[in-house]
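For this depiction, one protein chain was excluded, whereas all remaining protein chains were kept in their positions.
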Amino acid sequence: MGEIGLKPYLLVGAVLFVTGIVCMASKRNGIGVLMGVELVLNGANVNFVAFSRYTALGLDGQIISLFVIVLAAAEAAVALAIALNFYNNHLTIDVDRGNELRG
Amino acid sequence: MESIGHELGIWLAVAWLLPLLGFFIEIFGGYWGTRLSKTAAHMAVVCIATGFVCSSIAFVRWGAVTDWAALELHAPVSATHFYEEPNAAKHSGHGSSEAATAIKKSFSGQYYQLALFGDLEIAIDYYIDSLTLVMFMMVTLVATCIHIFALGYMSDELTDDHIDHEVHLANGSHMHRPGRYYRFFSYMSLFCFSMLGLVLAGNIFMVFVFWELVGICSYLLIGFYTERHSASTAANKAFIVNRVGDFGFIIGLMIIWTWCGTFQFYEYDSVSQSRPGLFQMVRTADGQLDREGDVVYLQDGQGHRLVNAHNQQPIGIEYMLLVAAGIGIFAGCVGKSAQFPLQTWLPDAMEGPTPVSALVHSATMVAAGVYLAGRFFPIFTPEVLLTIAYVGCITLFVAATIAIVATDIKRVLAYSTISQLGYMMLAIGVAGWVAGLFHLITHAFFKSLMFLCSGSVIIGCHHEQEMTRMGGLWRKMPVTAFTMLVGVIAISGLAIPGVIAFSGYHSKDAIMATSLAFFGLNSSHFLLYFVPLITAGITAFYMFRLWFYTFLGEPRDQELHEHVHEQSWVMTGPLVVLAVFAAFCAVGGEHGYLFRLLADSEPAGIAAGTIGVSGIALPTHKQVGAVHMTAGAYALVVACLGTLMAYAFYGIKILNPEDVKRQFAGVYRFLVQKWQFDKLYDVMFVKPAHIIAGWCVAIDRGIIDAFLHRTVKTGVDVSNWDRRFDEVVIDGLVNSIGNVTFAFGRSLRVLQTGLLRQYVMFIAIGVVGLFLLLFVFFPK
Partner (left out) sequence: MSGEHVLFSLFAISTCASAVAVVVSQNIVRMAFWLIVSLGSTAGLFFLLHADFVAATQMLVYVGGTLVLLIFGVMLTASGPYLRLKIPPGQGIMAAGIGCVFLAMIFVTVVAVDWNETIVTPDGFNEPGAGNTARGLGLSLLGFRPDKDLGAADGSLSTGYLLPFEIISVHLLVVLIGAAYLARAKRRVASTDTEN
């Protein structure tokens, strides 16, 4: 058994990604949805770094994953602000209550 | 010489156009004046009086320039002077323009050219000869007197609230309306303008235009009391019956224009002898027809035949066509002068105010027909002249018989007018040209005088017109009675020969002489002498009947008699003036000034007589002169007989008219019904017109209206169907498209739940689905 190879890492990344999606889809708490978003981005990061290690992507993959981390942080900040606004307006963090955009 | 014609033209144009100016100002009298102002009337009087002055000046100037040649006598004075052999030097006024010894006494010229259609020129022309001047003076003088009379007669219109007692409203009261004083005088001014224009006219088209204009004025004046049904019906009747005559007039006009190519009477323009006038074309210089077989050749005014410019052939007109033209023109005269068979309108025309009857329907308008017949004498062939004579003969007899039984004072005078017009036509028909026109002038004076007297009586009796309620008025209205007597004597033709004779005696004398001469030459036409003779007696009878009934005897209605009074000088003054003229205008008879003036305009050829190809011989002056005495004697005898009978019946009442009425009840009824002419025309024309109108109404309603309604209904149905199609199909289609889109959108709306989690789910499902689609179901 030599090195690990690309596939396991990709599979881990896939699991993280899908879990994040499911978390987004199944949490009524707004913060829970944000956690799902973090998971998704994390999965993508694992993918990037794996490819950076095992293909000709090289440093580019890692640079990109750095950017992703930074952007995820920024996005988390703004999303939190939105969640706080939502909480102020609806007095609850339950996203199911916020269906004013219902068609 | 041309300048005098021009000058005369100006004088007469002033006299002619002044009343028109007056009309245009007076017709707006309602705007610049009140209903109580007499200014419009005074303006009218001034206009027509100035017209009389201008005509007199023109007459005097004409006489001065022509050295009064018309009145000259080339032989010692003798009663039969006129009937001597014709002298070429005396009677060369027409036909030749360069007779060296003749003084030109007639002038023609043009005021204004209206249009030029190829060869046909339509212009405002004048033709002035002694007849024109005499007519002008007569018309203006009579009109002035009547205008002054009307100042007083129409004064009950000088109010803002005039009550018309003959118009009954629905609730039984009389009608109130504002007065129409100014309007009456504006119409009178318009009438004077039209009549003078007719007399002045130098071409037949202008005559026709003014012919119609006098007809319109007559219509307006007869229907002056518009609200009275009888008056408006009478106005319609007058106009329509006139139109019947004018129909023939137009046919005559058309024939003349087609062959002669011109409307002008005479053309004296020596500079451009382009086209001779009408009368110069038809007759030669001595007044004969240039006839070969069935064609009459037109002359060129210089003694040669008129040739066609293109093929150098002489132009001729078929003889029968010339006869037809003459009958056509005469038909107009029949309508205008109320001859048989178109005489029914004149008695009804008495619905107008009395001054109208005096001016229009006795002296001037109805005389226009005679005037035209006289002017157009050269066109009339002997057959036409015979027709004219017979029409006149029948008319004078019919009208006189009806006048015997009439009781309305104006009706009697109306029938008398018709009868006297018949005399004039008869005279022209038997080639007594001067006699007929002589009678026209004298008749104008004494008839208008009598109408004005009757107006004075009517006003005095407070608008009572039935003679049966009058009587014994001579005590209360002496001036009227005396002037009326003058008129009655004049019309009856009574005289003491050689001592005193009123105008009617001389003129009727001339007519009787001519007709006796005619009878002498054509013994088969004896009626043309005997009927007028008998009618002269009837005339005297009914005129004296009228006078005795009205003025003599005991009053038949005492209460009416109480309030009778003479009028002011405004109304009696004109009576006196006219009486003077009625008595003395024809003094001297055949060698009096009036006769000589008229004789100066006589068409050439009458003096010499004619032997017509159809066997009719027209008498020469010499032949007329020969029988003059006998005719005069017989006429006087008959007139005296008539007067005596009237005196017996109505003066001293030794004979009772009631007995005669009972004995001849059938005749009496026939006469009272005016020979049943009205009924006859009603059945012949009015009822068929109503029936045809009824058919037209039925066709209009049943067929045309039904068709239109059907069309409309079809249109409406089509548009309804269209609308439904539009609404159901097209709108449905469009709506369904919209609905489908909307439904689709609404169904898609379901996806918009607004729930965050579900959106995430959709994303995930979408990705999975896409993956499946791309790599499982559609693999490369």
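Each chain gets a letter, A and B, in the order it is written, and its residues are counted from 1.
Basically, a residue touches a chain if its C-beta (ideal position, glycine included) is under 8 Å from a C-beta of that chain, and two chains touch if they have at least 3 such contacts.
Being a predicted model, the structure only gives us computed values, none of them experimental.
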Going by the touch rule given at the top, which residues of chain A touch the chain that is not shown?
1, 3-12, 14-23, 25-32, 34-36, 38-39, 42, 45-46, 49-50, 52-56, 58-59, 62-63, 65-67, 69-78, 80-85, 87-94
With the missing chain put back, which residues of chain B would touch it? List them for me.
757, 761, 764-765, 767-768, 771-772
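By our rule, only the chains that are shown with their structure count from here on.
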Chain A and chain B: spacing of chain centres that average the CA atoms, whole Å
120
Which stretch or stretches of chain A touch chain B in the complex?
21, 24-28, 33, 36, 95-96, 98-103
Of all residues in chain B, which touch chain A in the complex?
749-758, 760-761, 763-764
